[in-house]
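Below is one structure, written out as structure tokens; the observations come after it.
For this depiction, one protein chain was excluded, whereas all remaining protein chains were kept in their positions.
Up next is chain A:
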Amino acid sequence: MIFTVLIPLLLACFVPFISKFKHKIHTGTVIFFIPLAIFFYFIQFIGSGFEPIRHTYSWIPSLGINFDFYLDGLSLLFVLLISGIGALVVLYSVYYLDRSEPLGHFYVYLLMFMSAMLGVVLSDNVFVLYTFWELTSISSFLLIGYWHFKEKSRYGALKSMIITIFGGLSMFGGFALLSVISGTTSIQTMIANADVILDNPYMPLALGFILLGAFTKSAQFPFHIWLPDAMEAPTPVSAYLHSATMVKAGLYLVARFSMIFGSYEWFFIIVSIAGIVTLCWASYMAVHQTDLKAILAFSTISQLGMIMAMLGFGTKAAVFAAVFHILNHATFKGSLFMVAGTVDHETGTRDIRKLGGLLTFMPITATLALFGTFSMAGIPLPFLNGFYSKELFFESTLDLEGGASGIAGFLIDVIPYLAVFGSIFTFVYALYFLFGTFGGKTQLDKLVKKPHEAPIGMLVSPGILVLGVILIGLFPSAVNGTFIAHAAEAVYGEPITKDVHFWHGWDSPAFQMSLVVVGLGALLVTTRRKWNGIYQVFPGKLSVNKVYDTIMGKLNAYSRTITTFYMSGSLRNYMAIILSTILVVTVGFMLATDGFTIDFGNLAPITFIELTVVLIIIASAIGTIFAKKNLAVILIVGVAGYGVSLLFLIYRAPDLALTQLVVETVSVALFLLCFYHLPDLKRLHAPLSTRTTNLIISVGFGALMTLVGISAHSSSWFETISDYFIETSKPIGGGSNIVNVILVDMRGLDTLFEITVLGIAALAIYTLIKFKTDKGGK
């Protein structure tokens, strides 16, 4: 099974070689056979006696991350959708994309996506699932931005990337939690141990994270905003990714994990609310759109919401209806996208206000659209599969189980009404789409090209999908027993047998709801112009897009503000930040651990001469602060340096005193050498507050260092090792100057690197001076 998942990815490597010959043969015609082969490989598993299949290939066994592939009814449904619609989309794209386009890129991305999607639905290992999940996000990003010279494409691609990766990462968190809780990375083992997971206090957190991932991917409210913008992608991509496959990955995830979380009440509440709100909001908004693909995008969102709601209900009827509608939606929505693409391709516009009356020019396309839209609207005709799943949806809203009180109880009462509301608008936009494009008057002057019927190759793929719509509509039980029942069983856990047939009788409540939908919907369609003004009132200026744009804009603005605040470019500020951080952290740590110990017990007596030298040093240190001229500062620093050298002498360190004397002289001389080049000493004309802060920080830092020094002296933990040096200097080192023996013999390595430091400094100074370039930096 690993080969079927990875074959598209492997063959994608050869696409550049094929597309070299694209002037002779369209790349897509070669690619076409890949999804077709996968489709025919998986179609053999269809049948009433199907049992789940499992294959394992090691990847990272030490972390429990392996390519575990698991094919059950649900995976099979998705795999067939991915490969089947994939093949049709590739066929469609052969006629849709011109050979002057970068075809190699397109098919590489598409095959990458196909591989990723197959991996998502077949993986049994959560981390492998996550890997493929992110690969779908990335390839979808590449496909949306396919026409990257268009600004809107880039905007849409970025938006979808940010939102889906945001969800993907939170999903990863959920998976990590789940695998820690259950101690396994396999989904099937988790399902088997569902009670352990449900008892864990962290379970709601894991559920929330996973649902966030599913909602962002499946464009649930309020994360639906990326989908309409993703319509900037080429139409085959929209048909494939954004109607039939990728957006259903979230549904797949919820369906897969409903075996674990299904019995938890909040799962029902969250998923149902998200689904039903999405259904109503998106179907309401779809009527307001003017772009054909935007209508379809909102329609996709609302249908996904409907399926999500049914998965949330979790009853037998609902699960069956959800799985059934996944299949139905993929057939009619795929065909509708292709129809929209054909119209765009043949007229040069997708704006529904410019279109109209195309029936006479494009009769075949119009017929295909008719079946697609009627099926989407759920019109009660016995040859449209959309009607069956809508009917089942109504049925499932009516027989909800669960707590009769609280939020759940309220939901159970409200959901049927909301379902009818959403379906009415579904009916409205479906017919609006159909009649706005193909009905009414032709406005030839507004069209870019003169419309004509599409080439036959462009009609094959939507034709096959519409054929699927009709065949499932005529023989629902044919797919039911062999196919849908297995998928529903994989979601629900027990075999679900449901008899799908057209006529339930006048007294069936679901049928009455359908009649209400058709009646009210027809009324609303005919009077659409009169009530269209309601969109000015609600949502009016409210939009989730605006929230997104504001968040992104503010994020940029705030991070820039913060960065410019602390990355001021002024070394003085950085110094203040560094010193005050050290001050706060050290003082806090010392106070918390009671680290300051002040003990004056073992101090030596102070002599008069020490006191004099120290006073001179202090005086010169203060002098440097208040001196007004550069020269004065240099000289006073020299005084301090000679004072230190005197201290060394008093404390019987002749080597140090000598070195300090000469080094101080050299550095004063260097200062004087640079004296002419130095700018005038600028007094800090900072406001009083800055100067006060500087004063506080410097005095505080000095006080801290004093305290630390005193504490370090007050508490000696170990005996000094200097006795060893004194004893062994002569016998081992062969010299009586202990300092020098330590420097060159006992710890010669330090000295070796210190002289290396000196050498590097000298070479650096030499380079800086001798190899000056012009200001241009040549």
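Assume contacts are C-beta pairs under 8 Å (C-beta built on N, C-alpha and C of every residue); 3 or more make two chains touch, one makes a residue touch a chain; residues count from 1.
Everything below uses one rule, namely that contacts and distances are computed from a predicted model.
S.K.: Quick one: the chain not pictured, UniProt calls it what, "Light-independent protochlorophyllide reductase subunit B", "Na(+)/H(+) antiporter subunit B", "Quinol:cytochrome C oxidoreductase" or "Nitrogenase molybdenum-iron protein subunit beta"?
M.R.: "Na(+)/H(+) antiporter subunit B"
S.K.: Using the definition of touch stated at the top, determine which of A:Ala592, A:Ile625 or A:Leu673 touches the missing chain.
M.R.: Among A:Ala592, A:Ile625 or A:Leu673, only A:Leu673 touches the chain that is not shown.
S.K.: Going by the contact rule already stated, which one of A:Val196, A:Ala712 or A:Leu763 would touch the omitted chain in the full complex?
M.R.: Only one of A:Val196, A:Ala712 or A:Leu763 touches the chain omitted from view, namely A:Leu763.
S.K.: Can you work out which residue in A:Asp195, A:Asp655 or A:Glu727 touches the chain that's missing from view?
M.R.: A:Asp655
S.K.: Which parts of chain A are in contact with the chain that was left out?
M.R.: Touch set of chain A with respect to the missing chain: 654-655, 658-659, 662-663, 665-666, 669-670, 673-674, 733-737, 739-741, 743-745, 748-749, 751-752, 755-756, 758-759, 761-763, 765-766, 769-770.
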